[in-house]
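The complex is shown incomplete by one protein chain, all other protein chains being positioned as in the whole.
On to chain A.
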Amino acid sequence: MSDIGFVRTEMLPEQDPPASEVGIIGWMRHNLFDGWFNSALTLLSIYFVYKVLAALVPWILSPTWDAGSLAECREVLGALGREGHYAGACWGVINERWIQLIFGFYPAELYWRPIAAFVLLGVALAPVLFSDKVPSKLLIFTILYPFIFPWLLWGGTIWGPISVVLGFVVGWLVYSAVDKAVSNLALVYSAVDKAVSNLVGIIAGAVAALIWWLILSGYFVGAMDSIAAIGIEPVESRKFGGFMLSITIGVVAIACSLPLGIVLALGRQSDLMIVKYLSVGFIEFIRGVPLITLLFVASTLLNIFMPPGTDFDIILRVLIMVTLFASAYMAEVIRGGLAALPRGQYEGADSLGLNYWQSQRLIIMPQALKISIPGIVSTFIGVFKDTTLVSIIGLLDPLGLSNAIRADANWNGIVWELYGFIALLFFVFCFSMSRYSMYLERKLHTGHR
């Protein structure tokens, strides 16, 4: 009577999938030869790749590494019976000029300084990038590195960076002293509370630090220099060039734009009207203007506003502009991450009694930044590649240098080899950033619901 009645008496064991579905055969069946259309496409693609490689590989494998000019390259290739425009690459230019492409016109006997600066950059970045594998004590070095880096590159007296560090120390001392003094006052007059004393302390500290940097620092450096002139040979900004310049601008802009972007993104979401509209205005203005315009402003217009005789370093001006440009984009990327967070996260943090900064720092930002990693890294890569635009205002980044090299009679007419080499180096940096971001995403993945 009841045909639909059914009771399972034993549970089925797990079985292996059919052999044709796993292993290399299964993979090829699924991915390369899944039906006649896909099989045809696969064969066509293999043919296409073969044709490209067949043309490219012989061009790359050309024995012209020791040639001293384009004409010499042509002779070498001609002796091999290879004629014509695409006979082979002329690698002599890279052999002769690669050092220049990397260091620009930086004095050759001082190459150790940029090399040391970038090796130390790796050391300083390690505890930030690989926080689980590198001891966190190295972070002290990371904090000091921003003062070492410019000193190594630009040189000069050691008292300069020390004086800058002292500015922070002075600011901190004044902050704690004022904070304490006002707190003591608060005990007497109960009207003043902790937040007020904190704020007064921060303002006093900032003012003290500014006074130190702008006025006292000069005397301090002068005095210390006359007592003990310790320093390394200064190098002028116009001698900077090549990848060293690109990396310097890129690293500084990347490192500064992330915190600035976070502040701007929070400002844009703030309930405080003035903060909000200042942030919105800044972001929209910077995003609405091409980077080249900003660079022109940096290279020419800024001087008009400066008092005559001020020497405001061109690389510093470019650094500021590129940083501001990047931070506007960064702010929008981070705002995207903030918007993607469910409201419940804010409410969860609020309901536990965390204040605004605590919940931003402990709950909101770690998650928003994690969500924004792909966008943040895209912006980083974009900023790094945009550093090539400084060639337009006369700085000799790799592209600017390539023009100079091609103006050399020996290498007049070289195109692909130079740009290929530059592209390869850029690719190495950008691809590593992209890979790192994927590693970071995997590491931070904690199984969202």
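Assume a residue touches a chain if its C-beta (ideal position, glycine included) is under 8 Å from a C-beta of that chain, and two chains touch if they have at least 3 such contacts; residues count from 1.
Everything that follows uses one rule, which is that contacts and distances are computed from a predicted model.
Chemist: Per UniProt, what's the omitted chain called: "Imidazole glycerol phosphate synthase subunit HisH", "Succinate--CoA ligase [ADP-forming] subunit alpha", "ABC transporter ATP-binding protein" or "FAD:protein FMN transferase"?
Modeler: The missing chain's protein name, per its UniProt entry, is "ABC transporter ATP-binding protein".
Chemist: Which of A:L121, A:I254 or A:I363 touches the chain that is not shown?
Modeler: The single option touching the absent chain is A:I363.
Chemist: If the hidden chain were put back, which of A:L354, A:I373 or A:I392 would touch it?
Modeler: Final answer for the missing-chain contact: A:L354.
Chemist: Touching the left-out chain: which of A:G84, A:G122 or A:G344?
Modeler: Of the listed residues, the one touching the omitted chain is A:G344.
Chemist: Provide the residue numbers of chain A that touch the chain removed from this figure.
Modeler: 193, 342, 344-345, 347-355, 358, 362-363, 366-367, 370, 444, 446-449
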